[in-house]
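Structure first, then comments.
Every protein chain except one is present and positioned as in the full complex.
Right after this comes subunit A.
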Amino acid sequence: MSIRQAMLAILEQGPMYGYQLRAEFEQRTGETWPLNIGQVYTTLTRLERDGMVEVVESAAEDGSDRTHVSYRATESGRSEVSEWFATPVPRTQPPRDELAIKLAIAVTLPGVDVATIIQRQRSATMTSLQDYTRLKRTGRAANPEAPEDLAWSLVLDSLVFDAEAEVRWLDHCEARLRRAAADRPAASAHATPTATPETSDGVAR
């Protein structure tokens, strides 16, 4: 699970408490994968249980005698981070892709208007792509100075490439479905699902 390792890796910079850790994470990734603070502390507790981090007390920044509970990466924590960086993210189990599944089912069902599904998706994905592009050309990703800003602009690039690939795939699906419909003589029956199906040779009833 990458959030665990990402948090652990950020802790290599020095001890931090939960809110700091979350802020550092979002500095690099924007609000793309929002972390709620409960999740951050649950993860820290598990990391502590597994001996990956240890608790250190530090003085509050406001100079009062209250102390913060901060977390620091242990030796095993550090080696887990090196291990993470040394190992490629596996692609053997492709992440579940709802769109691919939806289209795979849709093309096999009679009476589903696949062209409309494709166009709606293309518009929606295009809209996200416009949003990412706006974030890229304005805001702190436009002229990244700090390494965290560069990190965020690279995350945006990743979102752009993903969305772009999805639009290309949709164009490709549409073109292939059009070609398939043109090759199939009974294609017109698909366009008018209410029409009485003709008993043509290929179609079993």
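Of note:
Please note the rule applied: a residue touches a chain if its C-beta (ideal position, glycine included) is under 8 Å from a C-beta of that chain, and two chains touch if they have at least 3 such contacts; residues count from 1.
Here, contacts and distances are computed from a predicted model.
UniProt records the chain missing from this view under the protein name "ABC transporter ATP-binding protein", selected from "ABC transporter ATP-binding protein", "Succinate dehydrogenase", "Sarcosine oxidase subunit alpha" or "Thiolase family protein". Note that of A:Thr32, A:Ser82, A:Gln119 or A:Ser158, the residue touching the chain absent from this view is A:Gln119. Residue A:Leu129 is the one among A:Val56, A:Leu99, A:Leu129 or A:Ala151 that touches the chain not shown.
Listed residues A:Val107, A:Val160 or A:Leu177: the one in touch with the omitted chain is A:Val160. Counting over the whole complex, subunit A has residues 119-120, 122-123, 125-127, 129-130, 132-133, 137, 160, 163-164, 167-168, 171, 174-175 touching the chain that is not drawn.
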